[in-house]
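Apart from one protein chain that is not included, each protein chain of the complex appears where it belongs.
And then chain A:
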Amino acid sequence: MSRRRHSDEGDAGSQPHKRRRTSEPIEIEDRLESLICRVGEKSTSSLESNLEGLAGVLEADLPNYKGKILRILCAVARLLPEKLTVYTTLVGLLNARNYNFGGEFVEAMIRQLKETLKSNLYSEAVYLVRFLSDLVNCHVIAAPSMVAMFENFVSVTQEEDIPQGLNSSSVYAVNLNCLTFIWKNSVHYLTRFNVIVTQIIYKPLRRQKTHVSMLQVWTAEKPHPQEEYLDCLWAQVQKLKKDRWQERHILRPYIAFDSVLCEALQHNLPPFTPPAHSDDAVYPMPHVVFRMFDYTDAPEGPVMPGSHSVERFVIEENLRCIIKSHWRERKTCAAQLLSYPGKNKIPLNYHIVEVIFGELFQLPSPPHIDVMYTALLIELCKLQPGSLPQVLAQATEMMYMRLDTMNTTCIDRLINWFSHHLSNFQFRWSWDDWADCLTQDIEKPKPKFVKEVLEKCMRLSYHQRIVDIVPQSFSALIPANPVCSYKYEEETECPLPGLAMATTVSNAIKNRASNEEILIVLKDVPNPNQDDDDDEGDGFNPLKIEVFLQTLLHLAAKSFSHSFSALAKFHEVLKNLTDSDEGKLHILRVLYEFWRNHPQMTSVLVDKLIRTQIVDCAAVANWIFSPEMAHDFTRFYVWEILHSTIRKMNKHVQKIQKELDEAKEKLEKQQNKKQRDSGDEEDMEKNSEDEEGQLEEQIERLQEKVESAQSEQKNLFLVIFQRFIMLLTEHLVRCETSGVDINTTWYKNCIERLQQIFLMHYVIIQQYIGTLENLLFTAELDHHILAVYQQFCALQL
């Protein structure tokens, strides 16, 4: 639905003779859409008079444009939930003027509700139910019939054996509506409501919570517990009930029109049964409520509503809706967030910052791409330069203080956000405030965080810049100068084996030798591993790889492009050298050794090696878990490489699957066409048979390709899980035998990295549950490791 700025209201009548007749109704429809979408936004007149005026306009247009008006209103109910009460008031006014229209609207809404539930659009369904319940407050729907709908929802949760997802969704739908839109004057509503609420009272206890810890941003309960969302909502409803359903935060334009609205006749909802569970229903992921501020954090100005107050819930919901509607246009999004109605009564900047970080840290993944939040926060700082940056600094400080219990995935995102943000503000930060991290072991979360942030900052600038921006005392945390380490650099007293060879190879490359010529030169490199029977010398030769790759990388060290060209030019040689699995592993080792001070270069080169099929994904996984990489195992860049590798594998499978599907479609079309055209000349039939034959062959080939790719993908995950289990078991056993506490910094990091694999790729991994349970995550496994697997399984609804 477009939300065009409509600027030519005055021009509508100008030059009518130039417009063709047929375009007029379309223009009026566009105008109606624009008027409806814009109501409630900043205006010189009051909201009430705008609503009154619009209701009049729409009433007049009903005879000709009823269908269009119905469609637009249904759409705004679904897509603009942050303006819910504005639109329910509008519908109320229309219903008061035209009873039939009101009835048709309600019917259209019910149809829409059924469709959204069928299409698994749960959040939209919730908005629709909310809209309907608010229509009770506008005297459009009779309260008893709405309550009956709620009772239907609750009855779903009373059944035994329903999937957690259906249970949660239904409870959420009912809770949500209990909570927000009861207007204390609707007495009827209230009494039946109290009954419903009591009925649900035992349900939350029935739901299992194993998955919750996997989704929490902080493992500590203080200062703000990370509650499971329904638990929090439940507490908010309880409090609202205790306050006798008095809710003062939501803007309710219909109050001003009460005298008009209560004259209107109400409609009854048709009986509505929520759909039963079906196996292909996709329920929304559970989530945890993110809180980082409370009333003590906003020292001046309006007080922040408590964590179990309804107001808190409503504000967060509305801010999230605004982001959902406008995330693609960051300037609009920032403006809309900052013009939140009722902003004078709340510390809006704190709410905005909390909601944004809540989304950014959401597990398994944020609702929108990470970089959007960075861009949005920058826009907000631009619009409120006197207040928002301070709140943001306060938030950053708070998150730094709580790093010890923050989930590793969230720390990753915080590192990325903070470094990118700083790069937009000349890297200005009071690093001295964080001097406490300097006295800690460098592997501890705080110094580690600072180190990783500085590394990322360097990637966006350059080494000397980082040296300049931090105090002298922070020098241990400054990243290494990203220069290469060429082992054949100088003549030393004990020349390295291969030094002479390296010079030969270097000269050959400089003289534009071809791949064949290089291979011939390399034949003379002795093999330290050589068996006596291996005369050919074609077996895995680590020295050959070292000599060639070190020299090549050295010659191409100037930039990414130079290195990419070099790898492309000598693709043949590299393929030859990495024929075996050992070869593939060794090339990664040599690469790492050469560029160990430049993790960014290492990452992009590993990416290129995979894309040019010099190494495969499993080789990268094995390399990461190899003893040589143990030193860097907890560094951020290593995990970026691993996740990027997994993503490439996944995309590869998707791509071939798509090709297969397209080929199958083409064949089907061909066969349909043949059926239709049968009886045509012999020639045409023969041609189409040939084509068909070709397509069938192609499909067979693609089918094999898909199977092979899927098998490679499964193998990759199995390798990763296996290596994790080995590493973790080793650590646990070692700790047990020496009587040491298992909860070292390394252990926390490692086990959360395992969790991260599950969370970030859960859709794919779910396919392997059987194999995982039988082969890897068996009952014999240490319960600490098994727990991660069990939490993952609990996530599925």
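Methods note: a residue touches a chain if its C-beta (ideal position, glycine included) is under 8 Å from a C-beta of that chain, and two chains touch if they have at least 3 such contacts; residues count from 1.
Everything below uses one rule, namely that contacts and distances are computed from a predicted model.
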Since a chain is absent, check the UniProt entry for it and pick the matching name: "NADPH:adrenodoxin oxidoreductase, mitochondrial", "Rho guanine nucleotide exchange factor 38", "Nuclear cap-binding protein subunit 2" or "Casparian strip membrane protein 1". "Nuclear cap-binding protein subunit 2"
Just to verify: which one of A:V604, A:V719 or A:I765 makes contact with the chain not shown? A:V604
Looking at A:K444, A:R459, A:K575 or A:K666, which makes contact with the chain not pictured? A:R459
Tell me which of A:S155, A:S559, A:Q613 or A:S708 is the one touching the absent chain. A:S559
From the list A:K42, A:R244 or A:R328, pick the residue that touches the absent chain. A:R328
In chain A, positions touching the absent partner: 328-330, 369-372, 374-375, 378, 416, 420, 423-424, 426, 456, 459-462, 559-561, 600-601, 604, 607, 644
